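Scroll down for the structure; my scribbles are underneath it.
And now, chain A:
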Amino acid sequence: MSLTPFLGKVLMVDLVKGLSVTFHNQSEKERITEQYPLERPVVFARYRGQPRLNVNPETGESLCIVCNLCALACPEQLIVVKGERNPATKRKEVVSWTYDLSRCMFCGLCAEACSTDALELTQDYEMALYSREGMVLDQAALERGPEPVRYAK
Partner candidate 1 sequence: MLESVLNYLKSGVTPGEAGSQLWATIYIVVIVLGVSIAVIAMNWLERKILAHMQIRLGPMRVGPHGLLQPFADALKLLIKEDIIPANADKLVFWSAPVVVTMTAFTTFLVVPFGRTHAVTDMNIGVLFMLGISSLGVLGIIMAGWSSNSNYPLMGSLRSSAQMVSYEVAMGLAIVCAVLMTSLQTGTGTLSMIGIVEAQNAQGTWFIFKFFPLGFLAFVVFAIAMVAETNRAPFDLPEAESELVAGFHTEYSGFRWSLFFLAEYSAMLAVSSIAVTLWLGGWLRPFANTLSGPAWDLAFSLIPGLSFLVMAAGCFLGTIRMPKIVQMRAQVIGLGVFGALLGFVGLVLLLPGVRERVQDIFWFVAKVACFMYLYIWYRGTFPRYRFDQLMKVGWKVLLPIGLGVLILTALVGMRQELHDMLAAVVGGTR
Partner candidate 2 sequence: MKPATPAAHKPPAAPPKPEGPKPEPWESELVTALKQQYGSGILEASRYLGQPYLIVDSSILLEILRRMRHEEGFDYCVDITAVHYPKREQQFDIVYVLYSFPKNERIRVKARIKDGEHVPSAYPIWPTANWLEREVFDMFGIVFDGHPGLKRILLPEDWHGHPLRKDYDILQQDKEWVHINLGIESGQ
């Protein structure tokens, strides 16, 4: 055994090296914890979160044309769209639109399939609920977007 490794072993250089790493990481600027309700994570534009049905901002009409493509694309078959043709405008209009959030895995295939800009997975991530009841979203809830419970005074 040559001298340097031997000395290193006797003086426990390997252990000291490790100790110095943990010691240096104690500094305040290394800390990465986010204190969640106070600090909120940055969510990027492509994030696939809570689904939303978009409405035409000027008229408030739903952009959905009841083409049923999203329901066909969904691997979990959790979207049910029912519509009927309005004889006046000759356009299909939504009768019921449900989205079962409890089974959704946020793969984004529905939004990709949407032929208009109606269905979109938004950047809202606070979707937790206390029971499964509220997890089947109807058209109104989807257009409204999530309303997370806030525990502020």
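The definition used in the following text is that a residue touches a chain if its C-beta (ideal position, glycine included) is under 8 Å from a C-beta of that chain, and two chains touch if they have at least 3 such contacts; residues count from 1.
Keep in mind how these were chosen: all candidates are chains of the complex that A comes from, given by their letters.
Just so we're clear, the structure is a prediction, and the values are computed from it rather than from any experiment.
Engineer: Identify which of the numbered candidates 1 or 2 touches chain A in this complex.
Structural biologist: 1
Engineer: Under the touch definition given earlier, write down the residues of chain A that touch candidate 1 in their complex.
Structural biologist: By the definition above, chain A touches candidate 1 via 15, 18-19, 21-23, 25-26, 30-33, 35, 38, 152-153.
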